[in-house]
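My questions will all concern the structure given below.
Apart from one protein chain that is not included, each protein chain of the complex appears where it belongs.
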Amino acid sequence: MVMDVIVGLVPLAPLAGFLLIGLLNKQLRPWLASLVACGSVLISFLLSIVLFFGMGEQQSFTFTAFEWIAAGDFAVSFSFLVDPLSILMMLIITGVGFLIHVYSTGYMKGDEGYNRFFAYLNLFIFFMLLLVMGANYLLMFVGWEGVGLCSYLLIGFWFKNTEYNNAAKKAFIMNRIGDVGLILGVIMILIHFGSLSYPEVFAQAGDIDSGVITAITLLLFVGAIGKSAQIPLYTWLPDAMAGPTPVSALIHAATMVTAGIYMIARNNLLYTLAPLALDIVAVVGVATALFAATIAILQNDIKKVLAYSTVSQLGLMFLALGVGAYTTGIFHMTTHAFFKALLFLGAGSVIHAMSGDQDIRNMGGLRKYLPITFATFLIGTLAIGGLPPFAGFFSKDEILASTFVNSPVLWIVALVASLLTAFYMFRLFFLTFSGQSRASEEVKGHLHESPTSMTFPLIALAILSAIGGFIGIPSVFGGGHALNNFLAPVFAASHEVAGAHHLDHSTELILMGVVVGLTLITIYFAYNLYVKKGSVPAPESAERTGLVRLIYNKYYVDELYEKVVTQPLNFLSRVTDTVVERLMIDQLVNGTGKLVTWGGRTLRLIQTGNTGFYVFAMVISIIILFVVKTLI
Amino acid sequence: MSLYIFYFLAFVAVLSALMVVFSRNPVYSVLYLVITFFSVGGHYLLLSAEFLFAVHIIVYAGAIMVLFLYVIMLMNLNNESEAPKKTPYQFAAVISGGLLMMVLVGAVRGAEQAQVGLGADPTIGTVKTLGNMLFNEFLLPFEVVSVLLLAAMVGAVMLGKNPLRARRYTPKTTTRTGADDQEKDVTIENVKQLTNE
Partner (left out) sequence: MNDSVSQMIQQVPLNHYIWLSAALFVIGVLGVLYRRNAIVIFMCIELMLNAVNLLMVAFAAFHGNAAGQVFVFFVMAVAAAEVAVGLAILIVIYHNTGSTDINVLNKLKW
């Protein structure tokens, strides 16, 4: 009973925060708004911890708040599922979310939409919690759409700038394109399984034809492609950097984009029963990982590099899921949440210090001005590079190991992507923090370390990035892989069907060594290029040719979409407007009005006012009445 | 024999009715109408409605037609100042009249050739019988008709009253001299002048 209340309160607290701040927007002082916002997320975090420890023997339970839809045969209840996967997600969302809320109090200080920002952040937390806690597809979908909405609101937060609005629209629309697949998948689930709640669907999964399951899983994956920015629906994520940096950290690094990962992990049984879909997931994931990594090595905006890095890392997560290593995918998602959020917040700190400039060609030498940011950013970079003993090493290594078991080709591609990751991240780090400052005198005058509200989350996340990997120490090092044991009940059914692949320890160690060695070489190469030689990327107007030009312009994907999708749609819309709307529908509707007016104008001519005419009309009417009377 | 009387009276009635409609001079129309009334009265006699015959002549030929003549005289309608209607309208009038005739005749076409006189009582038209009915069965309509006539009288007097004439009378002041009296006599010569002021 107490557990029920706790489960209900977890999403309720941020919702209450949103309503309070949102409705009393103008009356609240900023400090009060941020207090309410941070407080509500903190409450959710603490309650999630209680749930984590209070689960005890039970592996999962469902709490139904109320019967939501009851229409004939179709019934959906508003119920929350609490099991290891959802608890883990809750902890990440509320924990990292709380740190980002605290960070925002410093970052957004003085902004005229301060209260609105916190309201939207709280709303986002609420919807994300709905997404991961929902016990049926419909509630998950509500959360799915809700986070898309909040993403739109927050990307276009500084709405007076049209560019930002366009970026927000792009994000939302691309999400929606993916959502078509998701909805179709959910509808197919309803048709074939007869129910939308997880336990019922998974119980029947074995009896359904595998072609149907493949179709369903592919459609669900389309939704994940949109939400988690895989090829071909990834272009919204770099543009989404138009939003404030805490937004990029929270939504586009740690939580929203991981919704796709969560969904596939949740539906692991279905995916295991459709090996074709899993293969497609793996291929798409690794292709995206490589593709985005290549783009990132030439980007010069600090946030764009991190954005492409996110796309790439998500690709790696999908690769992990695609080879059947579900726990690994979740593991990497967790560690990625830590260090990516850290990197983004650090970038925000840098931008804050550089008075809004985001171009790394103008940075450099920030080490002595921003020591805490420097240190935490270094930890983050080491983590994402995959160097032991930081968090990223354990998770990424596990991905590579699992991929190697499945297919060496994929392993090689993933390896290249990882090496590129290390390269561009250290490129970013060196260009930003090392050497001499390339900033103008005016900007140099303002360089200062961020306030405590901003550095405290940085430190907290750095600690997590450093030790976070230890929840998944693999058996090769003698660890018990706590995460694996924790999440075992969630993926038990899949492992029964597919059987677990295991790598023998010696191969694993060899692979590990190879990877770490190559990574160190790459880092040294980057160090050489950017610190020793001090080379700086060319300015915007420089001549670029061939492959460099192609990659620098992000393979012209945006332009391609513009030509192939946007322009035909605009044309179609114009045609529909002029032909269907104006010539047909308008004529029809206006015609009705004109008909009435014309009718009135014609009928009034009967009223001539002439008495003789009236008598005449009377006589004619009498005649007609007589005729009618005798004929009928 | 009565059939011949009937035909004669009917012929006179229809002919004079046509002349009422088609005469140029309104006074002629009035006179023809009087002839029509007399012939219809003759029909009443044929149908043993003696009292009605008397009343008919007195009221219609005696009162109503005289009223018409007065009005015509008042408006100086001797001259044919009325332009005829346009030809299409004339045609329309005649044709619609013809149609109406056809319809009315057609409506009774199927009815059998009834002979008058099934239980014809020659005393039904006497004053005594009518008086009996009026004061027994039709008492209420009889009284109400008197009220109707009162209303008609009041209406006619009110409508005929000259509104300006009332205003011409100014109240007398305390010192009365002959010059204060503003009332003027209304004669045929200055009626137009007075009404237009």
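A and B label the chains in the order they appear, each numbered from 1.
As a working rule, contacts are C-beta pairs under 8 Å (C-beta built on N, C-alpha and C of every residue); 3 or more make two chains touch, one makes a residue touch a chain.
On a predicted model such as this, the values are computed, not experimentally measured, just so you know.
*Asks:* Over the whole complex, note the residues of chain B touching the chain we left out.
*Replies:* These residues of chain B touch the chain that is not shown: 1-3, 5-6, 10, 13-14, 17-18, 20-22, 26, 29-30, 33, 36-37, 40, 43-44, 46-49, 51-52, 55-56, 59-60, 63-64, 67-68, 71-72, 74-75, 77, 82-85, 89-90, 92-94, 96-98, 100-101, 104-105, 108, 111, 113-125, 129-130, 133-134, 137-138, 141, 145, 148-149, 151-153, 155-156, 159-160, 195.
*Asks:* Kindly note down the residues of chain A that lie in touch with the hidden chain.
*Replies:* Touching the chain left out of view, chain A contributes residues 604-605, 607-612, 615-616, 619.
In the analysis below, only the chains that are shown with their structure count from here on.
*Asks:* Centroid from C-alpha atoms only, then distance chain A to chain B, rounded to Å. What do you get?
*Replies:* Centre-to-centre distance between chain A and chain B: 98 Å.
*Asks:* Provide the residue numbers of chain B that touch chain A in the complex, in ascending order.
*Replies:* 85, 89, 92-93, 96-97, 99-100, 103-104, 106-107
*Asks:* Across the complex, what residues on chain A touch chain B?
*Replies:* Touching chain B: residues 612, 616, 619-620, 622-623, 626-627, 629-630 of chain A.
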